[in-house]
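For this view, one protein chain was removed and the others were kept in their places.
== chain A ==
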Amino acid sequence: MDEPGVWIPFSLLLAAGPLALLPPAVSGFSPSLDSDFTITLPAGLKECFYQPMPLKATLEIEYQVLDGAGLDIDFHLASPEGKTIVFEQRKSDGVHSVETEAGDYMFCFDNTFSTISEKVIFFELILDNMGEQEQEQEDWKKYVTGTDMLDMKLEDILESINSIKSRLSKSGHIQTMLRAFEARDRNIQESNFDRVNFWSMVNLGVMVVVSAIQVYMLKSLFEDKRKNRT
């Protein structure tokens, strides 16, 4: 049992007493510790995101390029002091994990090397060991009504429920990863399809034009000779 981890929340709760009665929507929002985003990055632009971190936490970033010619992007991760931790060029996916200091970490996706193609990038942030912002389980005790009458100890049931919940979260995470991979493969296939159509049409046009030119040129050669004779 993580004693400080349980008691700090309670003391803070007492300090923020009145606020505790407000529904969460009114009192501002607390983002979850895992988040993923899919962004579009137009050609020639660089976009940066910032993540505040406490000391001795773990920040893990995973990114994948889903669409856009070449499927590659430059990635840059900098510490709160501005020191470059990771700098990757023209990569199509990557995973990076850092042990953090306190401050705002900046990570950037750079599409300046591309002149016409817009990239679609999927990235995921996983934050670990966030300190006093964590709680081992949601403290729903104050919202429930009634008690449960059971043969088993409630704690054992809650433990297996927690285990189920974390396994389901893991399934959800795996689904997100699969979705990103599939989206990328699908985009590759759709661009293949368009390319096959386009170049087939071009091929047909070129063949017809070339054969017509050949016939016309041969004919014109002979017509000139005829004129010269007479």
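What we mean here is this: a contact is a pair of C-beta atoms (placed from the backbone, for glycine too) under 8 Å apart; a residue touches a chain by one contact, two chains touch by 3 or more; residues count from 1.
By our rule, contacts and distances are computed from a predicted model.
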item	value
Hidden chain of the complex, named as in its UniProt record, picked from "Sorting nexin-2", "AP complex subunit sigma", "GATC amidotransferase" or "Transmembrane p24 trafficking protein 4"	"Transmembrane p24 trafficking protein 4"
Selected from A:Q89, A:T112 or A:N203 as touching the chain missing from the view	A:N203
Of A:L55, A:V86 or A:L158, the residue in touch with the unshown chain	A:L158
Residue touching the undisplayed chain, where the options are A:A43, A:I85 or A:A183	A:A183
Residues in chain A touching the chain absent from view	9, 12-13, 15-16, 19-20, 22-25, 27-35, 37-40, 47-53, 58, 60, 95, 97, 120, 125-130, 132-136, 138, 140-141, 143-148, 150, 154, 157-158, 161-162, 164-173, 175, 178-179, 182-183, 185-186, 189-190, 192-193, 196-197, 200, 203-204, 207, 211, 214-215, 218-219, 222, 226
